[in-house]
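Note that one protein chain of the assembly has been removed; the remaining protein chains are unaltered in position.
Read from first to last, the chains carry the letters A and B; within each, the first residue is number 1.
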Amino acid sequence: MNNTQRMALPLLKNMPVILFVAIFILFSLLDQRFFAVANFSNIILSSSFVGVVAVGMTFVLLTGGIDLSVGATMYITGAVLAMLLEQGTPLPGAIAAGLIAGTLWGCLNAFLIAKVKIIPFMATLGTLTAGRGLGLLITQSRHIAVPQEMRFGAEKFLGIPLPIVIFALVVLVAYLVLNYTATGRQIYAMGNDPDAAKKAGLNTTRLTATVYIVSGFCAALATVIAISQQGSVSSSFGKGVEFRAIAAAVLGGTSLFGGVGNVFPGTVIGVLLMQMIQNGLIYLQVDLYLQDMITALVIFFAVFIDALRMRLLKRLERRNIRVEKGPGRVKAVEPITS
Amino acid sequence: MVDMILQFVQVSKSFFGVPVLKDITLDIERGHIVGLVGENGAGKSTLMNILGGVVPLDSGQMLFNGQAYTPQDPRDADRAGIAFIHQELNLFTNLSIAENFFINKFPRQGKVPLLNRKQIRAKAQDYLALVDLHVSPDTLVERLSPGERQLVEVAKAISVEASVIIFDEPTTSLTARETERLFDIIARLHTAGKTIIYISHILRDVLELSDEIAVLRDGELVTHGPKSEFTINRMISSMVGRDLEHLYPDRTSRPSAQVALEVKGLSKAGLVHNIDLQLHKGELLGVFGLMGSGRSELAQIIFGLESFDQGQVLINGQASTRLSPPRSIKDSMAFVTENRREEGLLMTATVSDNLGLVALPEYSTRLVNVVKQGALSKAVKETVSTLRIKVNDAFKNQAKGLSGGNQQKVVLGKWLMTNPSILIIDEPTRGVDVGAKYEIYSIIDRIAANGTAVLFISSEIEELMGMCDRIVVMGYGEVLGSFERARFNKEEILRTAFRENGK
Partner (left out) sequence: MATISIPKPSKAHDLPRRILMSEYFILYLCLFSFALLIPFIPVIATPYNLSNLFSNIWPLFAVAIGQTFVLIIAGIDLSQGAVISLTSVIGAALIAQAVDPVVFSKSPLWGSFLFENGAVLAHSPLGIPIAIGAMLAVGLLIGFFNGVAVSFARIPPFMVTLVSSMFCGALAIFLVKSENIINLPTGFTHIGDDTGFFSAAMIIAVVLAVLAQLVLSRTVFGRWLYAIGTNVRAAVVSGVPTRKVTVFTYMFSGFCAAAASIIYSSRMGMGRPTLGDPLLLDIIGGAVIGGTSLSGGKGKILWTFFGVIFLSLLGNALSLLNVPFFWIEIVKGAVILLAALLDVIRTRIFLRNV
């Protein structure tokens, strides 16, 4: 039994890539058009803003937490940005203000979770609701269109559309932070074993606060990308994003239990996978409403695999009393009865 | 003037009112390897935990390099240069070896906050070389065997330039080859002038490695001297000490010939191997073994908390197919686990709620399962008075507020309310004061007198000798030997447990 378990583990760990290839082949077989190169760049383009949110979400998930409020953060950022633009604020200033607003909302999460110690899903559920309300307050529930200069979503930088450039930059920075800075490695450590992290002297409060601020900032940045592509901020802006971001991260191999996952290739594959599934369903002319259901099933599959992997890992890590001693030290002992 | 790197001066410690260390005065010479031995509960781990800053001492003091040493937490101990290599390793399995070394002290690289992986890798490589571990420093810890992980911990200790390194039962999870390697490293550390404290129940190893040996018994330092003064026999005798000090109630019953519980060829990979056991009605069968011998694991398998690969468990002659706690309880089995705080009690619930937890279904109506509160309360009151549980109001006070002994009685009472025919108890008097201990022994005796078959797991050889009809000794997940009451001999039993019975 142990052997099958040991073999299952690498399979589970490489699930993202396997899934990606499998689904790609599946959809291509079902509809030839899927295979086209144009489709591929379309996939990346549409998924850029969700991808940025998912990168931020990855940070949070790595510590074993969750951020349900990213959609609301996006709405607040969008509201501030759109309103300022409407009132004539120059573009850089409006964007900066929006980014600050969104990041501040992330700071609120950081405070509630790291300092006040409210559990993550509850805290972010609260900030999700309050945040949406705040956004509606700022926009007075209006649907606000943004001026032309903000609609730079189609512009290119060195031949690559801007949204993709920004996404790639975010992934690059996140990758560097997670893999090449002390904070990044400490985030992984804390997610793996919070007690050992405290014992080792890591500032777990600071690390927790950091990931939620990062998540807030990413959501804010994603908003800029989204608005540049969509051209307006409606009252349902950002709704449901948290789900897609969590799904992308978990599909990409990030564990809900913390300590496992990476932004590249992991979350990136997860994002592309989600978008690919969505695109594929559209090509196959699957009912729009059915798509959400399928997305939910996909997410369930992802978290199911995650929980399975965690159980297997726990079992393998259990300390064995009987170790194959091998030749040498310990002599075989005859039981004595008296 | 002998150079003492470490001195314990009349160190005492109690847990929940029960003394665990009594006036320990011990000097450790710089650069020596000190073997620390003793039975379970003798106080070795507690003494080291105090040294390592994990728990505070109650009275007395410690001197390190002649200066007062008062660690508030493990980090203070680290900074002072004392490295504690626990049995439970503190490594992050999702990080590489190198990252584990530097997790709280990554070397800065000038202005840019990025890590210099090459530098980290090179330094880690050096540390790994010191412990002869030839794996890449980029290897994730989760890929290492327990032996290799332990070497990483040793390397960590070296890397922080620790002057004192404590090894707590380091070889339990190691293969023979890994053990050899560990000993080479310890020898090298010794040559380099490090002071080492080596705790182990493999007495042969202790004798081979150490410069001096210290024996603890019942929280006291019984003897301490150079290796030349010790043989394995002497070590065991010191651990055993004087004759039975504690009072045990007279046994009022004899085991019958009827077999209540039988275990045949029970095996579970990594836990137990080929266990054969027979438990008779009215019998008190003791199970003795050192820490990690597989006794509790055996109990968990019998009760159904853990699965098994091969063998049979027969209750009253019937082979149990799918074991599980509800099934076992239906089969009239009871299990008092070894950690009452985590597994035995609902600490924030009332005493009465705790007492009623297992027997609940018996005090409920068949339809709808309404609790017959009247009958249940009556039974609870009876149990409280029979077991003499000291509590103001069993129906209002939380289990948390009771003393250790009374808490243990609550756990016992909970199971007794189901009138079990087989009772497994694991370390029932751990953390319990002397007075309550006697009461618990009396209770256990009465239970056996009633015809219940009792499996009594304990690390205290004396209480097993005082109470049981037979003692089975376990080690490494196997049965190593068994003793009838007439043949009870402390040294023999201990020797069997230490696998030093000469064969």
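Here is the rule we use: contacts are C-beta pairs under 8 Å (C-beta built on N, C-alpha and C of every residue); 3 or more make two chains touch, one makes a residue touch a chain.
Values in this document were obtained by computation on a predicted structure and should not be read as measured data.
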Practice prompt. Looking beyond the chains shown, say which of A:122, A:160 or A:316 touches the absent one.
Written response: A:122
Fill in: Contact with the hidden chain (one of B:335, B:441 or B:483)
B:335
Fill in: Omitted-chain contact residue, chosen from B:202, B:345, B:416 or B:432
B:345
Worksheet item: Just one of B:108, B:143 or B:396 touches the chain that is missing; which is it?
Response: B:396
Worksheet entry | Residue numbers in chain B that touch the chain omitted from display | 305, 325-326, 328-329, 335, 337, 342-350, 353, 356-358, 360-361, 364, 368-371, 373, 396-398, 400-401, 414
Worksheet, complete the sentence: Residues of chain A touching the missing chain are 66, 112, 116-119, 121-123, 125-137, 141, 243, 256, 287, 289-293, 295-297, 299-300, 303-304, 306-308, 310-311
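By definition in this document, only the chains that are shown with their structure count from here on.
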Item to complete: Averaging only over C-alpha atoms, locate the centres of chain A and chain B and give their separation in whole Å.
Response: 42
Fill in: List of chain A residues in touch with chain B within their complex
2, 176, 180-183, 185-186, 188-189, 191-193, 196-197, 199-202, 259-260, 317-331, 333-338
Practice prompt. Give every residue of chain B touching chain A within the complex, in rising order.
Written response: 74-75, 90-95, 99, 103-104, 106, 113-115, 117, 142, 146, 172-177, 179-180, 202, 205, 269-273, 292-294, 297, 475-484, 487, 492, 496, 499, 501, 503
